[in-house]
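Accompanying notes for the structure given below.
Every protein chain of the complex appears in place save one, which is left out.
Labels run A and B following the written order; every chain starts at residue 1.
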Amino acid sequence: MSLKKDIQAEIIHAVETVQQTNPMAGSVTNTVTINFVANAQLAVGGSAAMVYMPDEAQFLSQAGGAAYINMGTIEPVYEKTLPGMAETLHNSAKPWVLDPVAIGIGELRTRLLLAFKSCKPSIIRGNASEIIALAGLWGLDGGTKTSNVRGVDSQDTVSAAKDGAVALARWTGGAVAVSGKQDLVTNGSVVALCHGGSHFMEKITGSGCSLGGVMAVYATAAPAFIAALTGTAVYNLAGSRAAEKTDAPASFQVHFLDELYKAKPRDIAENPFDIEEI
Amino acid sequence: MSLKKDIQAEIIHAVETVQQTNPMAGSVTNTVTINFVANAQLAVGGSAAMVYMPDEAQFLSQAGGAAYINMGTIEPVYEKTLPGMAETLHNSAKPWVLDPVAIGIGELRTRLLLAFKSCKPSIIRGNASEIIALAGLWGLDGGTKTSNVRGVDSQDTVSAAKDGAVALARWTGGAVAVSGKQDLVTNGSVVALCHGGSHFMEKITGSGCSLGGVMAVYATAAPAFIAALTGTAVYNLAGSRAAEKTDAPASFQVHFLDELYKAKPRDIAENPFDIEEI
Partner (left out) sequence: MSLKKDIQAEIIHAVETVQQTNPMAGSVTNTVTINFVANAQLAVGGSAAMVYMPDEAQFLSQAGGAAYINMGTIEPVYEKTLPGMAETLHNSAKPWVLDPVAIGIGELRTRLLLAFKSCKPSIIRGNASEIIALAGLWGLDGGTKTSNVRGVDSQDTVSAAKDGAVALARWTGGAVAVSGKQDLVTNGSVVALCHGGSHFMEKITGSGCSLGGVMAVYATAAPAFIAALTGTAVYNLAGSRAAEKTDAPASFQVHFLDELYKAKPRDIAENPFDIEEI
């Protein structure tokens, strides 16, 4: 109970700090949902900047309060851009979020994700299959040798990814968020199960990608576990509220971004979640 | 009459199969409308995945039930990605949709489109000028040597593209869809003229590109001609319905995607079209 209240106070602090300071979190992210990522970051009070070139990624890594790497649409230049960016972020102890979208597809994506192991992303966000596959790729408990990702969709349940998520969080010393019907966020010693959201979040592209970008914004103002939890909570809150206003996905997306913008710190902190120590 | 009823039954089957099986159709598509393509594919019940890298395109071609190649914004890596992708799709008899956007502009686009001739796309979708230009590029009847495409816009009428569409369909053994005020879909022996839609579809970018992606989704569940006809029908239906709800293009696009999602199999099959045997 006391732990939960402490966490809620930290969530409120994170949300307020972001709304007051308009922090910048730069991204290298996929072209499919890049606009949604930027608008979600702006909606919660952050600032967005997206780049592809190696030196620009270095610049943003140092200029921003945190950064976001999303593996959605790999481009040739990523071979030069991403390893240096991740190393810079790690060496300067700058928080960064990794979304291992489509892990298992393509030689370069696999090579880059392997290289990120030593750069220890502060937050890893993915669906269940992606989290299990990343734990496997990094040789950690709870992972599998072969990826069970189908394109960008998960074939596993969130609870099946719990061991992999905990192992990843213990390796990085940060947090891991598994998105699904019920979301799981862990720092390796505590597991939060978060409720809310809407089935429409799977009927639009980018709810996961943009959540990663929003977590990066909160990571400028809070420790990894709180940042991941705050992002998850505001997404569940805005998703629930948006779903009450419509019965179809495109208008859902408009309402969802509007509700991200309107969400109050206390309402975000009070969005239902359960805490379990492990 | 009997032929039309048979076609309508096949359309209903295609729509229901997609809604029940959530099939994945991977794409290499342009950055302008890539988000619209993905959200349209999701709205009709499919799953989307977009890539640029050669080995990822190979992977998606084999993992998906169909694939989509849209030539909208050519990038340097396409020189390596697209020929191999098209060959893989052809060699494995996997259905694929080609949208020859902006045919006639640029040396690499022309070279790639020439190479696609032997890979015989299951469905070719374009506006009238694009279809005429592709027939011309491939040396078929109904084509012209010089492209009459202005940027991405058509300068020809749909009926002017009929001969080229029929010649292309006979060459590929698949289907060709010509988008316009009235849409033409042919398999080389039957021509369907499809009605509905809205003038707002020309006031938003990507109604054509996303239709190609939706046809790829239906091609996972139906022969090329039915897949092309189903995509055209659901676009005409959703376009008509969306236009009744607004008087401006951005809200039209939101309503349009919502109506794509809400469209029922029978309503799609009963959207007006005429059949003519040739």
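Quick notes on this structure:
Criterion: contacts are C-beta pairs under 8 Å (C-beta built on N, C-alpha and C of every residue); 3 or more make two chains touch, one makes a residue touch a chain.
Please read these numbers as outputs of a predicted model, since none were measured by experiment.
Across A:7, A:24 or A:248, the single residue that touches the chain missing here is A:24. Taking the complete complex into account, B:107 is the one of B:107, B:244 or B:277 that touches the chain left out. Contact with the undisplayed chain is limited, among A:21, A:39, A:110 or A:240, to A:39. Within the complete assembly, residues 30-33, 35-36, 72-76, 102, 105-109, 150-153, 203-206, 246-251, 253-254 of subunit B touch the chain that is not shown.
Residue-level contact of subunit A with the missing chain is found at 24, 26, 31, 34-35, 38-39, 42-43, 47-53, 55-56, 59-60, 63-64, 75-77, 253-259, 261-262.
As a convention for this text, only the chains that are shown with their structure count from here on.
Between subunit A and subunit B, the centres computed from C-alpha atoms are 34 Å apart.
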